[in-house]
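Only one protein chain is missing; all other protein chains are in place.
What follows is chain A.
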Amino acid sequence: MAGKAKTGAAAKKDGANLPFLYQHYDHETLRGALRKMYLIRRFEEGAEESYMRGLIHGTMHLSIGQEASAMGICLGLTDDDQITSTHRGHGHSIAKGADVSRMFAEFFGKTTGYCRGRGGSMHIADVTKGNLGANGIVAGGIPIAVGAALTAKKMKNGKVVVSFFGDGANNEGAFHEALNMASIWKLPVVFVCENNGYGMSTSVARATAVKNIADRAAAYAMPGEIVDGNSVADVAAAAHRAIERARNGEGPSLIECKTYRYRGHSKSDRNRYRTKEEIEEWMTQRDPIEHFEEELQEFGVIDLAGIEAIREDVAKEIAAGIEFAKESPMPDVANLEKYVYTEQA
């Protein structure tokens, strides 16, 4: 999403006490951000329901509750900037501009899906919008983001790359090796850890030697910032700083978004490692969409009728997306070996 920034006088006129997000982006962009957060949530609810009804097979990892980090980060990126995503990547994909119809089609295994039915939920990608792909391998996307940033530097194309990953990923060697290289070569990359408290069943406290993932940044001589991952405003402000720094050739940063996933890890989670109360508290007290709506209303960006209109609009887009997916054709088994290698004339 290329957030539209206010320019010159318009930017200055607004209250200087407003949070960065509300000073920097115009109202239309902010309403668009809310709409996308709804799109993410309803997309995942729709995917979950389709899964329950046996229309989608395999498994999926839902990011419901984590929409603010995907949105807050992607707000600062242009369509040319790139991201690498994770197994919990539907939000990143939508925030970066993917079309939910083609995402649903992928989940339904159809030829019209982003991966032509080959990838499914865990490999969702929209390369045209700069999403280099979700990843089935924890931390698998982190070095790839660094490679994309190396290209950006070599080609001097001005692109910035964001690597999304979870708290669990910070204990893979790939994370450490990638951060080190990004730092020594001053690459235009932003590492975004979505710390939802758990890697599957294992809490950060049990899996990670340092208290915060952002503490790791010091070891690789880059800034490490902790933000409330459920606040679009906080995430967007940190993202802006890190993206500017990357674009100016000053090197990488690490942002840790503290957040929470409402659903189980995947479709086979008995939720034995956390309490109902903990889940309840996040869902009722800290919901990122509710929080954003309150702010938007407080700052006069939208009213209740406007919110209702967004909800209805999103519901229509989701229903149409599912319909599109259902009606799309299945891949032909004769093409099984297509895409293994590049076809050459």
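Observations on the structure shown:
Here, a contact is a pair of C-beta atoms (placed from the backbone, for glycine too) under 8 Å apart; a residue touches a chain by one contact, two chains touch by 3 or more; residues count from 1.
One rule holds in what follows: contacts and distances are computed from a predicted model.
One chain of the assembly is not displayed; among "ABC transporter ATP-binding protein", "Transketolase central subunit", "Cytochrome c" or "Nitrite/sulfite reductase", its UniProt protein name is "Transketolase central subunit". The chain that is not drawn here is touched, among residues A:Leu39, A:Ala95 or A:Cys115, by A:Cys115.
When the full complex is taken into account, the listed residue touching the unshown chain is A:Thr208, out of A:Asn131, A:Thr208, A:Ser231 or A:Thr259.
Here the missing chain is touched by one residue of A:Asn171, A:Asn196 or A:Ser231, and it is A:Asn171.
Touching the missing chain, out of A:His27, A:His123 or A:Lys153, is residue A:His123.
Contact residues of chain A toward the unshown chain are 57-59, 106, 109-110, 115, 117-120, 122-123, 135-140, 168-169, 171-173, 199-202, 206-208, 268-270, 272-273, 330-331, 333, 336-337, 340.
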